[in-house]
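Here the complex is missing a single protein chain, while all its other protein chains stay put.
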Amino acid sequence: MGLRILVQQEPFDFGAECDGFAAGRHDLGAVVTFAGTVRDLGGDLRGMEIEHYPGMTEKALEAIAREAEGRWDLGEVLVIHRHGPLAPGERIMMVATASPHRKDAFEAAEFLMDYLKSRAPFWKKETAKDGAAWVAAKNEDEDALKRW
Amino acid sequence: MGLRILVQQEPFDFGAECDGFAAGRHDLGAVVTFAGTVRDLGGDLRGMEIEHYPGMTEKALEAIAREAEGRWDLGEVLVIHRHGPLAPGERIMMVATASPHRKDAFEAAEFLMDYLKSRAPFWKKETAKDGAAWVAAKNEDEDALKRW
Amino acid sequence: MLDVLYFAWVRERIGLPKERIETSATTVAELVEELRAREERYEVAFADLSSLRVAVDQELTEFDAPLSGAREVAFFPPMTGG
Partner (left out) sequence: MLDVLYFAWVRERIGLPKERIETSATTVAELVEELRAREERYEVAFADLSSLRVAVDQELTEFDAPLSGAREVAFFPPMTGG
């Protein structure tokens, strides 16, 4: 399985990554991508800061991807996750999966996201008009792991 | 919900569509895309021809998208499906969903694909070295609908 | 008068994509019986209804669906898009 993992401060080009992902792999008929962006529901978010654990982050992401590889028929996997300061609407991260079968591509992408959310060492801090606060983990994110 | 449905013979630019999808919607944190390409497992596929039912196709796709809108919290939906002649490795179609919640974006995209496969009037004919044949519907595609 | 459309291998077996038919059939099933009685190519195309799907006025339906007021009926194999 082709596996590419990028943990970086710089923005990434979602369109170009989607376009190039699994390109030329005529055996893989199904590609699923997920992109997460800095959400601003109320309109008063100034920005976000993402902290991570250099060294562990890459290992954790690779372990999650290898677990997915063992469970589904995957030809290519891509994970990109940014850290550092981000503005509202900016893309935080993406995953992409390619498989001969659409069900495998979908399930693997959702699995990667569920595990990445709760098992990869990233922490988000939001800065709004009235100050900064660490984003709390949601029970539903931990619960999402029970499905797998 | 923003809904865009394109049924066309011309190629589409998957990267540009991914990039522009739900752009500027800061309330939608999660984007899922699916792309299907002409698969060539054995290496002897010459091409594919997709026939469709003009008039019904657009209606069926819109009905499927409206059904998804009723079931999940969706801000934007995009469906593009080509017809006519396609070469191995070319992109046949894509769907994209944007939601405040990743679970909604994933489930809606998988739902759209499952229904599109078996309820939108497209038919594939493959031409290989030893002749042309209509692709047979798979039992698993009909079974996939039972999940929803 | 009814427009009858054929797609994919149904179209190929019958040899045309569309025809206008004068019919008194009140259901899809009656229309199919009329068509089968016409010529062998129809008999062949409609030999196994379980491998066919039907749409009346561009909505998927069943073979026992009524035809009253219908303007367009289409026959085709199970869909294979995506």
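First chain written, first letter: the chains are A, B and C, and each begins at residue 1.
Operating definition for what follows: a contact is a pair of C-beta atoms (placed from the backbone, for glycine too) under 8 Å apart; a residue touches a chain by one contact, two chains touch by 3 or more.
In this text, all values refer to a predicted model and were calculated from it rather than measured experimentally.
Judged over the whole assembly, touch between the missing chain and the shown ones holds for A.
One chain of the complex is left out; on chain A, the residues touching it are 36, 50-53, 55-56, 59-60, 81, 92-93, 113, 116-125, 134-137, 141-142.
Here is the rule we use: only the chains that are shown with their structure count from here on.
Touching chain B and chain C at once is no chain at all. Chain B and chain C have centres, each the mean of its CA atoms, that are 26 Å apart. The centroid of the Cα atoms in chain A and the matching centroid in chain C are 48 Å apart. Look at where the CA atoms of chain A average out and do the same for chain B: the two points lie 23 Å apart.
Touching of two or more other chains is recorded for residues 102 of chain A. Residue positions 82 of chain C each touch two or more of the other chains.
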